[in-house]
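I have placed the structure first, in the form of structure tokens, so that the comments after it can refer back to it.
What follows is part of the complex, with its chains left where they were.
Chains here go by letter, A, B and C, matching the order in which they are written, and residues are numbered from 1 within each.
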Amino acid sequence: MDEDTPLLDELEKGPWPSYVKEIKRMAKKNKAAKDLLGIQELSYKDRVTHWKHGGIVGVTGYGSGVIGRYCDVPEKFPDAAAFHTMRVNHPAGWFYSTKSLRQLCDIWEQYGSGMTNMHGSTGDAILLGTTTDNLQPCFDSLTEAGFDLGGSGSALRTIAGCVGQARCEWSNFDTLKLVYDLTMEFQDEIHRPRWPYKFKIKASGCPNDCVAAIARADFTIIGTWRDTLRIDQNAVRNYVDNGFDIKTLVVDRCPSEALEWDEKNKELKLQADDCVRCMHCINKMTKAIRPGVEGGATILIGGKAPIIKGAYLSWVLVPFMKIEPPYDEIKDLLRKIWDWWDENGRTRERLAELIERIGLKNFLKEMGIPPVPQMVYKPRANPYVYF
Amino acid sequence: MGRTDIGPPDYREMLPDAIKMNYGKWKYHENVRAGVLKHVSETGDEVYTVRVGSPRLVSIDFIRDLCDIADKYCDGHLRFTSRSNIEFITDNKSNVNGIIEEAAKLGLPAGGTGNSISNIIHTQGWIHCHSAATDASGLVKAIMDEMYEYFTSMKLPAFVRIAVACCINMCGAVHCSDLAIVGVHRKPPKVDNEKVLAQCEIPTTIQSCPTGAIRRNPDPNIKSVVVREDLCMYCANCFTVCPAMPLADAEGDGVAIYVGGKVSNARKPPMFSRMVVPFLPNTPPRWTEVVDVLKKIVEIYAGSAKKYERMGEWIERIGWEKFFRLTEIPFTDQHIDDFTHAVETYRTTTQFKW
Amino acid sequence: MAKTTLGGIEMEIDEDGFIQEPDKWNKEIAEDIAKLESAYPMTEEHWKLVNYLRDYFLKYEIAPPIRMLVKQTGLDLKKIYQLFPGGPAKGACKIAGLPKPTGCV
């Protein structure tokens, strides 16, 4: 190697797979990757980033999908002077055929640095590092191969969902179908920014929330059931007979004290009314307890990271909704929300912040959604009521 | 001009047969061993998943290597998880060991299932972001090297989710992780007046500041802004909208550690992670101080929590005061919230431990 | 920062072609940028949008929200992308001589 990277070399050691090895692997055959290595080593030395504030570049007809990036020492690293990323919308559930993955690799071999993130934390396949000139031809090849760009900027972002019914017994609706359907429906919103700020949608099939939707999505769809969870008492007895401490590990951990272990009759009793569908007993006794059969989802809104007013977890908006094609109820709700947000939101004001500013009450009124106690942990304590 | 708005490939074309046939029919699953899941279908089918770790930032050759394994054992399909692990799925039990071995040859460990430490959700850092106050990939590598045994085993009381974000934009959704490492600045932005004129919208810049620290430059001849440094808490939000206000600084930048967040609704509702170490300097390449603190927390947690108790649930049970005592992390005034909803964190009871 | 000739004069531009001396902007410069942005020749509709952007910016010191832009010009987003294949930010704002839209990407 003609690059000298003593600091990064340290990160080739140790048992966990090394990203440095990966860059070096590409650096052997790709100049941009080689300069990336150099820039990274320089940052490790200087302890500051060497990337400049984002550029604004893209492909024809889209306002999003590309993150422009320039190096602040282009003299030293001309081959990574421009180092834009392309966000490629992943197939729902992150399933790939090797055929399509190999196609992606080939395209990126031709037009980019050969480095990728599989995946970015919104969910896109991130193609990391290309030049402005390569953007359009790369994009053209991508669409040729059946891929499209995801969202960026003040647009709808790439929608993600958990693996769901594809490989999980608990999914209360078909997350992949929903994610795909919404993604196709809202192509325009994904590719052409138009709102005060970004908007994210994520869907998990059950309250375990394996895509962390509640923390990261403005519109959060989390599967749940409307009826009662199903208990197979024989299977329960099997657990107990095999030494599973059902009292300590399940009954006592039920957050709503809905379970009781009847030692005498060897029966797990459920006060169905009290179950808040937290999943715990199901999670821990996979063979004995299952969600109910009347599947659907709770819709929550407003999850986001700290900028500007602080982080928010999503709030319950619709306690239960059936999630079935053609998903009109969800689509209508989304459009209503966007319209209201777009009309009232300030620049860079996300949905939760706008609602906090204008009041949940007013938002509900605009949405035509009646207030229910399920929306709050508790009613107001202050007496400052608008009548 | 090519086609536009075609959307991503249809997921149905991406599913292996074993999945297609049992789609929506799954009955239960078992954790066979660390890194191996067995899902059983109502049809009686059994499907095995081998999960292996990934550095996330990978080369195309890495992906091609994965494809080779998938072609050999998995019907030409594979998937990635929401934590950037790789999953090889097969309905042939005897493939499992082969997959594990071939992955091991590539240096990829099987694990991350059950009560383990799975892969770290992370972000761009010095690899690609102008906003970064630390590197992400390097931190992740350094941490996972140390946590390796927890990835490849399932011996913790519950799983521990780690996230790294290289700045407080928190692209890594650090705000709800069992353990979170976030890059922080500690110097206010340096305003370049000329650049402000050419590159920034002044009203947007002023509005961007959560604490109202930014004002127009009082000199009417200078079309720019000034920062009231006593009000600035280095969030870099101004820098996001105005490139003329960089904050990065080798001495000022470093990381903070947050703990006890969770996302799932299991048992306790989702919770935010909370600050336990306000600042540690950046010490690339191995961030030893950071790694040591994390390791210590995990070990104390492992020794003290009840089975199935997540980090945050454990801390809520024993109390933060006891957490600080056990971990011997000093409590400072920076731990005390002073942002918008701060008062909700102040203790309004005589109940506490020593 | 790079220099280039736009509207017959030497102009400083950034990597993305946004001009760095906003006071020097004029119609010729706009048209020259439009050529690079595949928005040439500029029709009345092009100018309507560019002028609206420019006026709005001079008045409020910010670019207008898209919703406002669409409402006030009567051009829908689809149409805007037809006129300016780079879109309102990369295309139209650049031609109108505004600062590079930043914020969230």
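Definition applied: a contact is a pair of C-beta atoms (placed from the backbone, for glycine too) under 8 Å apart; a residue touches a chain by one contact, two chains touch by 3 or more.
This is a predicted model, so every value here is computed, not measured.
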| item | value |
| --- | --- |
| Full complex expressed as chain labels with copy numbers, beyond the one copy shown | A x2, B x2, C x2 |
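Going forward, only the chains that are shown with their structure count from here on.
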| item | value |
| --- | --- |
| Contact-richer chain pair (by C-beta pairs counted) among B-C and A-C | A-C |
| Approximate Å spacing (C-alpha centroids) for the pair chain A, chain B | 12 |
| Intercentroid distance (Cα basis), chain C paired with chain B, Å | 38 |
| Between chain A and chain C, centroid-to-centroid distance (C-alpha), Å | 34 |
| For chain C, residues that touch 2 or more chains besides their own | 14, 18, 62, 85, 100, 102-104 |
| Chain B, residues touching no fewer than two other chains | 1, 204, 240-241, 243 |
| Complex interface listing, chain A residues touching chain B | 7-8, 10-11, 13-23, 25-26, 33, 36, 39-40, 43-44, 46-54, 60-62, 67, 69, 83, 85, 88-102, 104-106, 108-109, 114-119, 121, 123, 128-129, 139-140, 143-144, 146-148, 150, 160, 162-163, 165-169, 171, 174, 176, 179-180, 183-184, 187-188, 191, 207-212, 214-216, 222, 248-249, 253, 255, 277-280, 283-284, 286-287, 290, 305-311, 313, 346-348 |
| Residues of chain B touching chain A in the complex | 1-11, 13-16, 19, 23-24, 26-30, 39, 47, 49, 53-64, 66-67, 70-71, 76-82, 84, 86, 89, 106-109, 121-123, 125-132, 135, 137-138, 140-142, 144-145, 148, 151, 168-173, 175-176, 204, 207-208, 210, 235, 237, 239-241, 243, 246, 248-250, 253, 263-268, 270, 272, 282, 284-286, 307-308, 339-341 |
| Complex contact set, residues of chain C against chain A | 14-16, 18, 38, 62, 65-67, 70, 77-78, 81, 85-90, 100-105 |
